[in-house]
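Quick one: the structure is below, and I'll ask about it shortly.
Missing here is one protein chain; the remaining ones are kept as they sit in the complex.
Now for chain A:
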Amino acid sequence: MSSVITAVSAWAIPVMVVLIPLYAAYRKVPVYESFTEGAKEGFDTAIRIIPHLVGMMAAISIFRASGAMDMLVGAVAPLFARLGVPADVLPLALLRPITGAGSLAYTTDLMKTFGPDSFVAQIAATVQGSTDTTLYVLTVYFGAVGIRKAGYALKVGLVSDLIGFFAAVAVCYLVFA
């Protein structure tokens, strides 16, 4: 099972990089022009998140340097150690549904502190990729049509975020531990 997952990781991007332009060329798409047209948006996206990431990284950096992060992690570590979750990724479970930029900043902070290929960083990256900013999506989508009562939608979103979090931890144990 873990070798399958490793193989998917190694092959997914090269296969897409070759197959998509090849198929597009077969469909008579001007591939290079298409590429540059879409690529323009990438720059805007990266620039647009600078204020969010700077703000959050500064706040998290203060929180960590002061020793407050150690206190928080120390307080919840015993509980999470029983479930096999490294305490350092716990704040991510709380941040993820609330703030996309915040959880991105926290994951970046973990990569910087522990190294990008550390077990903690792998879990954080997997959590980041497999869950979403539920509260933001709910606000945007329901806000756009004037829904005030979200009913059970919020519960479903948050519980599946939590399941995604534990699934990410479990899969990382399977593949990286």
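One rule holds for everything that comes next: a residue touches a chain if its C-beta (ideal position, glycine included) is under 8 Å from a C-beta of that chain, and two chains touch if they have at least 3 such contacts; residues count from 1.
We adopt the following convention: contacts and distances are computed from a predicted model.
A chain of the complex is left out here; the name its UniProt entry carries, from "Peptidase C69", "ANTAR domain-containing protein", "Carbohydrate ABC transporter membrane protein 1 (CUT1 family)" or "Nucleoside recognition protein", is "Nucleoside recognition protein". Although one chain is not drawn, its touching partners on chain A can still be listed: residues 4-10, 12-13, 16-17, 20-21, 23-24, 27, 29, 31, 34-43, 45-47, 49-50, 53-68, 71, 95, 98-99, 102, 104-105, 107-109, 111-112, 115-117, 121-122, 125-135, 137-138, 140-142, 144-153, 155-157, 159-161, 163-164, 167-168, 170-172, 175-176.
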